[in-house]
Structures are given as structure tokens and as C-alpha cells.
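Note that this complex is displayed minus one protein chain, with the remaining chains in position.
On to chain A.
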Amino acid sequence: MRVALFATCLVDTMVPQVARATATLLERLGHEVVVPPTQACCGQMHVNTGYRREAVPIVANHVRAFTGAEAVVAPSGSCVASIQHQQAMVARRAGEHALADEAEALAARTHELSQFLVDVLGVTDVGAYYPHRVTYHPTCHSLRLLRVGDRPLQLLRAVRGLDLVELPGAESCCGFGGTFAVKNADTSTAMLTDKMANVLSTHAEVCTAGDSSCLMHIGGGLSRLRSGTRTVHLAEILASTEENVSPTQTTAPAVPA
């Protein structure tokens, strides 16, 4: 299948290795990956902060960038949820009905990574190797808006060498919430503290999830505490193979940053 990769603005700008891992994984599974060069952002941050009018041109750019794509995949539950639940709505509210229709049609062809792998490609064993103790945080939007359910766990269970350990209080929000993390920094940090306490109680080396935004939040907290537990996107784990692992059991990123 020819798959158009939507990197998402945050991954593209801050953690490009996550988009690279997604491309590597999809190519390893035998699919052609294209990266439309005019892509930018889905508009979620604008919509969720109250700038729904200003989100409309961003939605228009997104729709233009992915025109004609057969299937779009993004390594983010949150951005896909915004594409599916918000893009057409803000366009319609602004009276841009043609754009809303196009956004709706594109949304129907847009998939979150774990849903694409399990539901569209029908694979759970992607041939990955990752010899580490890992805990999985189900991010709110993948859990409650996309209902990805246990798909990421199915994928992780099939990874060779991976020791999957259950995260207590997994379904509690980590406190990121986009601009919430800045506008309500104290409450956000309190939520993060409880999330980190649960992550650390698992003694996992790695906390993974399907959203780089939440991971940047949890990882930023864990890093500040010098906890030694790091955050790694699900795509990076699934892209990892034997070649990425050294004899000292450290796993270099499947792709360099």
C-alpha cells in the first residue's frame, strides 16, 4: 500500500526520529511511504485553545497537503482524533462547507498507527526486537476518542525480548492537555507527579505511548528528576530490530535523531 505519512507538527519539529521510525516500520512491512512536503499541523492546538477561526486555514493546508492520498498514517492518537472529530466541525462553523466535506473524506482515510497496523494491515507481530522492561501509558485521546483499546498492547506483546509491565492507574491523564500544561502548570504538574510515581513503581526502563506530546510531558518530568526511566514512542519500539541492540543491552534508537 502507498501510505502518506503525517508526521504531526510536534514530532516533525521536536522528535523527528518518531516519524522516521514510523516510515522505517511501514517500509519494513512492505509498504511504500510518501511524505507530502507541504504538511504542517492538524490545527488541534488552535481549536483546543479557543482559536477555532484561526484553525481553519491550518485545516485547509492539511487537506491540500494530503489531497489524493489513499491512506494517511500519523504516529499520534491526539492529532488523528482532531482530524476525525474537529477539522470538519471548525470548517463548517466558519461556513467553509466544501473544505469541511474534503476534511471529512480525508479523515475517513486517516489512521492512528496502532489502528492502521492492527485493523488495516492486520498485523500484530511486526518483527520487532526490544530487550527492555517497558510500561505502556494509554494516552487519553487514543483511549477515549479513538478507542484504540488494547491494540498497542497486542503489538507490544509480540515484540521479542520486551518485558511488558502493567502501569497502575494507566487510564489517568498525565496532565499534558496541550496549552493546559502551561495555562494550568501547577495542576498539570500535580497530575504529572502522580503519573510519574506510577511509572516509577513499575521499575520499567522505558515508558511508551502512542503520542509524542504526552511522552514529551512525562519524559520531561522523568528527565528533570534524573529518574533514569525514559520515554520512547511506540513507533520507535516497533521499528527496532536486532541490529539496533548492542552487546551491552543498550538499544540505540532505530534511527538517529
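As a convention for this text, a contact is a pair of C-beta atoms (placed from the backbone, for glycine too) under 8 Å apart; a residue touches a chain by one contact, two chains touch by 3 or more; residues count from 1.
Keep in mind that, in the parts below, contacts and distances are computed from a predicted model.
Chemist: Missing chain, UniProt name, options "Sugar ABC transporter permease", "Heme lyase NrfEFG subunit NrfE", "Cytochrome P450" or "L-lactate dehydrogenase complex protein LldF": which is it?
Modeler: "L-lactate dehydrogenase complex protein LldF"
Chemist: Could you tell which one of A:Thr124, A:Ser223 or A:Asn244 touches the chain left off the display?
Modeler: Hidden-chain contact among the options goes to A:Ser223.
Chemist: Decide which residue listed in A:Pro16, A:Pro131 or A:Gly149 touches the omitted chain of the complex.
Modeler: A:Pro16
Chemist: List the chain A residues touching the unshown chain?
Modeler: Touch with the absent chain occurs at residues 7, 9, 11-17, 19-20, 23, 35, 37-41, 43, 46-55, 57-58, 60-61, 65, 86, 140-141, 143-145, 171-173, 175-192, 194, 216-217, 219-221, 223-224, 257.
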